[in-house]
Every structure is written in C-alpha cells, then in structure tokens.
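Every protein chain except one is present and positioned as in the full complex.
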C-alpha cells in the first residue's frame, strides 16, 4: 500500500503542472515481442539489485531472530523477538530515538530553508553564476567521512579554527570543548550536516524553479500580485511535488547517514550523540550482529511507515490544484 | 538491430554470469610458490613499513614463499579480521590481540600451534612472560610479538618550573601537580585524561592501584577473596580521586579523548602528563613541538597502598584455522618470534621485548626506557598481573564501561552507581 502511494508521487513529478501527457498513450501494442523486450530491459537491473542488495539483505535479516554474536558463534539458535526486546528494554534506546529525531529535524529544516533561499537567488542569471554554482555545490561532492573528519578538526577544542574565530570576534572568551559536551557536540554534528545538505536542496529546488514557466509569473503580475503573494500562490504550489519528494528522500537519507557522526564523535560523549544507525555500528563492533540486524529491521519498517504516512499527507495538496 | 539489443543487455548479464565461473581459483601459483596472506590490526604507517622490511627478509630466506601484507585502517581492522576468519578464505597469518583472542578462540577460527611448536628452538630465548602468554588456556593461538604496559610520560621542564622536585610517583602526586600546571586560559593542561575510547583502561589502573594489596594477580579484576575489585571500598576513593583529577587537572575536551587525542595532547605540548604504553615513545620522539630534553618517562603511579598493578597487554601472530598453508605460516610465525626480526619489531615499535637478550641491550635501559627497567627491578611495588582480557565478552565490557565512565565525567552518573554497575557486570559474568 505504501509503495503504491510512493509511486503516485514519483509519477506525480510529471503530472503536477500539466496534464500527464504520456499516460494515455501508454497502453499500446502489448504483444509478446514487446513483453520480451521489456523483460530484457529490466533483467540487468533486477539481477544486480537482486544479487548484491536483496539477497544479502534478506539473508542478513534472519540474524535479527537469532542469537548471532560474532564473539561466540557456537550457539546461534533462534530467539524469536528476543533481540528486539533487548533493544527496547535498553535504557539508552529512548535517548537514541530522541537524538535521531533531533538529528533529522535539526538538519532538515535549515537545509530546506537555506537551500530554498539559495535557489531563489540563483534562479536569475547574474555574472559568474556558473562559477558561483560550482563552489556552492561542492559540499555535495565530499564524502560523509571526510566531512566528519574535517569538522572534527575545525571543532577541535584547543587547535580548532571555530573556537579561534569565535574568540577573535568576542562571542566566547574561553575555548568551548565542542565535542566533549553532549549539547555542543549535537550542535556541531548538525552544523556539519547542514553544511553538507544545503547544496542538495538548492540544486533540486533550483531545478524545479526553472521549470516554472514565465507566463505564470507574468499572469500573476498582471493580476497585481506582490512578491510574497506570487511566491505562495505560484512558486510554492508549482514546485510542491518536487519539494515533497525531495524532502522525503532526504529524510530517509539523513536517517540512514551515520558517516558524519561516526567520524566526528563516534556517538560520544557518553553515547549522547548516537542516532539509530550509529548505534547500530556500535553494536556490530561489540560483535552482536543479531541485535544490529534487529535494529536495522526496525529502521526499515519505521521508514516505510513514515513514508506511507508522509505520502498520504502530501497527496491532497496536489489534488487541490 | 536485434544483435545490438542482445549486446547491451548482455553487458550487465555477462558480468554476473562471469562470477559463477570464476570461483575457487587457487591462489597458489603453479610454479610451486606459496602465497601467504597476513593481516595486521594495529596498523600505522611506520609499523607497516617495518613489517614489510621484515617480510622481505623472510621471503629472501624462503624463496618459495611470498607474503602479502594486508593493512586495513586500524579503526575497522578487527571487524575486518573477523569477517575474513569467518569466511575462511584469504587469510593465513593474523595479528591476534589479547582482547580479540577470546572470541577468535571461541569460534575456533585460530589454529592451535602447540604441536608444531613443541620442539621449537626459539622457546629458550623468550622471556618468562613471553612463554607464559604464548599459552592461552591449553592452546597456543599466538606467539606474542611484544608487550604493552603503562608508564607516566611527563614534561620535565614544566614540572621543574612549577617547583616540583620530580615527577609524580602516586595518583595523589599527579592530582597535585596537574592541578598546579592546569591553565585552561593559556591552553595548558595537566593530565591527558582518557575519556573517549577505552577510557576504562586508565580508570581500572587507578582502582587497581588503590586495591593493590588485595588484587588476585591471576585475574586482576578480582580480589583475593573472589569479589570484584569494583566492590572494594578503596575503589570508591579511587574513582572519586579520578573524577577530581578530571575536573581540576585535565582539559575539558578530554571527555572525548581516545588514544590519538591523548598522545597528541602530550606531543603537541598542551598537556604535561600522559599515562600510556611504551609504543608512544617513538611518536613523541618525532614531535616537533616538544624537544627530547623536555620530557621523560616515570614508572606507573602507585596508590595509597604504595603499590601499583601493571596490567600486561599483548598481541601476537597467529594462524587462521582455515589456512591451507599452515607449514609455511608456522615458518613465518617462528621467523617473526625470534632473533633479529623480533628485536627489530619491538624496537621500531617501542614495545616491551619478548627476548631475554634485550635485557643486555643498552637501548632498553636508557632514556625513556629507564622507567621500565626500574619497574622490572621492583616487582613488589609494580606488581605484574593478568587482566581477564581474553574473555569473549571483553568487547562488550569495553563498550559498557566506556559509556558509563563518560556518563560519570559528564555528571550524568555517580561514581557509586558506576562501581555498582561494574561490580554487577563482572560478578555475573564470572559466575557464568
């Protein structure tokens, strides 16, 4: 059910503005030759994803229901929901869930807002726009691990440039132990993630904006609409589907993105910056693959449920138009 | 046109089909040469270089054997080694550590070398400790390549300038001196506190020093009466002093300091004291921030008992159970565990040596190493003891204890609760 809804919105990308010009011609000559072609076209993708993604994933999932600890594999009996129970009973679990929400929301909202503003400003041509774009887009090309290490170095308490600058400007008077105090550490990792993610939104929103036709703006101008009204009555609705899908994909990715945190704090201090996926790495390092798999399944189901609700919530807006 | 279609789709499919055909190829070339795969765990660039030189020597002596050294990034090395051993392919010689041997042994991933080494002439040259640690239970899964042990690195110039006659000898001295040398505004600190990864090790060191009289030397986490060291009233005092040391004498950011941050904190001149393994001697010698005459090494800190417990840490070379080239692998392990190669390895990585002959080597009695000689000469004060690192739940312990210790230093848990929790953990685990 969830998947059908998702498919709706993915397809919605093309049908939001104009009538879907392709769908009515789709049901056509569907003979056995076409079917064979289709099969041949789909086969490579299906084989690759089947072998290298689905097989290991399904095979790995069964560990979630077994006592699968690499430290001692002599007894790998089935334990039913035991691993899930251990996870839920863990007093840290609440903190980790809370952190995950803070991490996703805290990273996402500024990414959307700044990304949107950036895209609006970049929409019109100006001198050196090409060069500007190349620089502004570059964080997207840096790996999560590297971003984590880079910010870990910049947030270093004694030799980090962040403390040095803040002290020069006079905002702080003594160095802040950024990665050693839970609240500061959470702030630091979120700043790093915002830095990384703004670009992605800027690109996607810019692309969407450029596809909104000038006629629509001109019509709005004739109606005497001001800038703000134009934004809310023309721009936002026109790109809402792209925006909706981009946000959904982004939420899924941020949720599943341990790289920056792992490189910067490793989930510390005192496990206070763990999100679900970094905690999963921690569990695998302890060797308990059973529990880690259980946590992985929880992630998959949470995201599926979330995606379903999310898509149900965004869909009506599309129909209103 | 049809041909084109087939060609394109084949592009993807062919690659996949190719897989099924190419399994099982023998790595041992037809010319009779045997290739050994060797994995290291505590990787660092200098060490890898040393190892490569040693392996080249081995290959020269044994023209029929080739050794491929695999050097994964140390952060994920043990996990990778686990994967390799579990898959049973692609690894012959492996670096086993006391902390990983428990699980490797329990899973029957390592080969018991006892029979092959029964008549080995190298035994006679090994120190008593090396012989002792070559037996893990009744098996020989690895031969140690060296030993780790704690000693106190300190800044001679700063200690003197502050008016102290010498380095701290006890934990109380350390607190006093660190407090005096700690000047956060000038980015100068006393003690390079370990709050991050493996924070438990130094916390246990102070607890053991405070309970030294009662510690069971065969299992340094237990007292002679069979209770855990964490249950002793002295442990409470130890932890309170330790917390004090963090608050008054250490950099605030050290909550998150692991091994690299501590060593860097000392070698870049921001902290005055560092409790560490000898292997950092080489790193500090390379430092451009502090000069050779600005630092030295003192023995491990004693507790109110006047004694300290020296936890012996070790790692060594072992052989994968699934290796198909065991005789050659044995040759390599033997080669690395005696004579010149063993000495070179311990010297270059500044480890406590495994060979008796090192006692006569001036290298090990001068400069930073003098502290180790001193500790060796006073076994009653610096009691050598075995920590239960080879248990299969050791990694679980590290994860648990590190997290809880950080909670204590960030004020989210009391030292009393911490000790109760650790006591409960070990009491239950030891009871089986």
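Just so it is clear, A and B label the chains in written order, and each chain counts residues from 1 on its own.
Convention: a residue touches a chain if its C-beta (ideal position, glycine included) is under 8 Å from a C-beta of that chain, and two chains touch if they have at least 3 such contacts.
Throughout what follows, contacts and distances are computed from a predicted model.
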### Task
From the list "Manganese transport system membrane protein MntC", "Sarcosine oxidase subunit beta", "2-oxoglutarate oxidoreductase, gamma subunit" or "Sugar ABC transporter permease", give the UniProt name belonging to the chain omitted from this structure.
"Sugar ABC transporter permease"
### Query
Among the options A:91, A:130 or A:170, which residue touches the chain absent from this view?
A:130
### Message
Which candidate, B:122, B:146, B:167 or B:269, sits in contact with the chain we can't see?
### Response
B:269
### Summary
Which of A:103, A:289 or A:310 touches the missing chain? It is A:289
### Task
Touching the absent chain in the whole complex: find that residue among A:48, A:84 or A:184.
A:48
### Message
Under the stated touch rule, tell me which residues of chain B contact the chain that is not displayed.
### Response
1-2, 4-5, 8-9, 11-12, 15-16, 19-20, 22-25, 37, 39, 42-45, 49, 68, 70-76, 80, 83, 86-90, 187, 259-261, 263-264, 268-270, 276, 279-280, 283, 287-289
### Summary
Listed in rising order, the chain A residues that touch the chain left out are 2-4, 6-7, 10-11, 13-14, 16-18, 20-23, 25-27, 30, 34, 37-38, 41-42, 44-46, 48-49, 51-57, 59-61, 63, 114, 117-118, 121, 130-146, 149-151, 153-154, 158-159, 161, 164, 195, 198-199, 203-204, 206-208, 210-213, 216-218, 221, 230, 238-239, 241-242, 249, 252-253, 256, 259, 277, 280-281, 284, 289, 292-293, 296-297, 299-300, 303-304, 307
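The rule is simple: only the chains that are shown with their structure count from here on.
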### Task
Could you please specify the touching residues of chain A with respect to chain B in the complex?
37, 40-41, 43-45, 47-48, 51, 70-74, 92, 156-159, 174-175, 177-182, 185, 265-266, 268-272, 282, 284-288
### Of all residues in chain B, those that touch chain A in their complex
5, 9, 11-13, 16, 79, 82, 86, 102-103, 106-107, 184-185, 187, 195-197, 251-256, 265, 268, 270, 392-393, 395-396, 399, 403, 406-407, 409-410, 412
